[in-house]
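After the structure tokens below, expect a handful of questions from me.
Here the complex is missing one protein chain, while the rest keep their positions.
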Amino acid sequence: MDWKVLANALFPGGHDIVESEQFLNGTARVDGQSVSVIGTTGHAPIGVEIALAQAKAVLATVRNHPGRPIVLLVDTQGQRLRHRDEMLGINSYMAHLGKCIDLARHLGHRVVGLVYDQALSGGFITSGLMADACYALPDATIRVMGLPAMARITKVPEEKLVELARSNPVFAPGPENYLRMGGLQAIWEGDLAAQLAHAIAEAPREDQRSALGLLRGGRKAAQPVIEAIIGGSNVRAA
Amino acid sequence: METLNYRFEQGRRSLSAEPRIVGVVSSGNLEVLIESTPLGGACEVGIQTAAVGFGPIWQAVISDFHERWQLADTRIAINDMGATPAVVSLRLDQAVESMLGEGK
Partner (left out) sequence: MSSYLEANARERLSLFDSFEEFIGPAQRVVSPHLAQLNAPVSFDDGVVVGRATLGGLTVFAAAQEGGFMGGAVGEVHGAKLVGLLRRALLERPAAVLLLLETGGVRLHEANAGLIAVSEVMRAVLDVRAAGIPVVVLIGGSNGAFGGMGIVARCANCLVISEEGRLAMSGPEVIETANGVEEFDSRDRALVWRTTGGKHRYLLGDVQRIVEDSIPSFRQAALDAIAEARGGAVELTLAGLEAEQAMLEQRIERFGGLREPADIWAALGIAAPQDIPMLDIDAFTTAAAPYRLGA
């Protein structure tokens, strides 16, 4: 989806978002208040520079606009696969972005993520998945890795993975699976602006995803294990 | 994956410690979980193995193991990823020894 079309749908009240080498940044109006918009487009590979640019925008929001909500727009093909990024420590750049978002949340900024096109693995785990809650459009693709690469690494035949990816929630790349597993709060159709306003207002403070995964039936093992460890008891099967 | 189960009646030696585990489920290796549990004096061994079709070899290894230790009221559970009979025997002995407090 073209980010400009998305932005107009999300922010009928106006925005000044600009794109710079696949990095999106700007301010927008939601329900009469200003929000910071930070994200990526063009299925951006997340390398050290773009991770840092997003982090810088988060920190600027925290420094200059206490309490201002932050909207993360996600469209990425995952981490950039280059020797240079590893040499420079891309994991540190990604962690830094995740920490900046976490700081913002702890300081009272509501943070909402929206996967509007693609989200892969490393490109997603320190942006959308670090928000108070993450959402997706119905046609979004969310996955861990492309199937051919997965087949090579796991030594599971590609045909088997393709078959599983058709219908198995663990492998299928549709947002419905992430929704059922608790990874997404909801999928947005229709009035995006209204849903965004609602999301900002209702942003949960705690990580509810494991509980949601159990409630919705997509991830039934995690929450009982977490509860058993917290409570010091045996695991009760769901 | 293949599942194999063995039960030996009238063991002689029961162990009285908390459950123990030895080994790792990595290629050519296995993990052995050993627990004391009332089984009417029997010893049960349950195996999940990624190496399919080696039933007779497991039979021999487990029987030898029972000959050696004659355990009673003991359940042994194994997750195996293609360990050789020698490694299996080693891990089984290590599991028992860990219950007895011998070795590390």
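Quick notes on this structure:
Each chain gets a letter, A and B, in the order it is written, and its residues are counted from 1.
As a working rule, a residue touches a chain if its C-beta (ideal position, glycine included) is under 8 Å from a C-beta of that chain, and two chains touch if they have at least 3 such contacts.
The shown structure was predicted, so the numbers you read here are calculated from the model rather than taken from an experiment.
Of the options A:M1, A:V162 or A:V225, the residue whose C-beta touches the omitted chain is A:V225.
By the touch rule set out above, subunit A reaches the unshown chain at residues 48-49, 52, 55-56, 59, 62-63, 79, 81-96, 98-100, 102-103, 106-107, 121-122, 124-126, 129-130, 142-145, 149-150, 152-154, 156, 160, 164, 168-172, 177-178, 181-183, 207, 209-210, 213, 219-223, 225-230, 232, 234-235. Residues 1, 18-19, 21, 24-26, 29, 31, 33, 35, 48-50, 77, 79-81, 104 of subunit B touch the missing chain (whole complex, contact as defined above).
Following the convention adopted for this analysis, only the chains that are shown with their structure count from here on.
Averaged C-alpha coordinates put the centre of subunit A at 45 Å from the centre of subunit B.
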